[in-house]
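Here it is: the structure, laid out below.
Every protein chain but one is kept in place in this view of the complex.
And now, subunit A:
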């Protein structure tokens, strides 16, 4: 089934760390309300893409900044 585009959230971050076990990645992996996520570390904006039917962008931003990273929604 095709993903509902409204459930995809895009953020500009500074998560340059590619370690698959870094705390922010562990948090995203473990979150039950996140269906899918990815970080494009090749991009200057280290774009974070989160698919979640319930989470609001603000909640995701709080989740990332809690680990000391910058996170801003990309329009």
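By our rule, a contact is a pair of C-beta atoms (placed from the backbone, for glycine too) under 8 Å apart; a residue touches a chain by one contact, two chains touch by 3 or more; residues count from 1.
Keep this in mind: contacts and distances are computed from a predicted model.
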| item | value |
| --- | --- |
| Undisplayed chain, where the name is taken from the UniProt record, one of "Cysteine synthase", "TetR family transcriptional regulator", "Branched-chain amino acid ABC transporter permease" or "Carbon-phosphorus lyase complex subunit PhnI" | "TetR family transcriptional regulator" |
| Missing-chain contacts mapped onto subunit A | 5-6, 8, 10, 38, 40, 42-45, 47, 49, 73-75 |
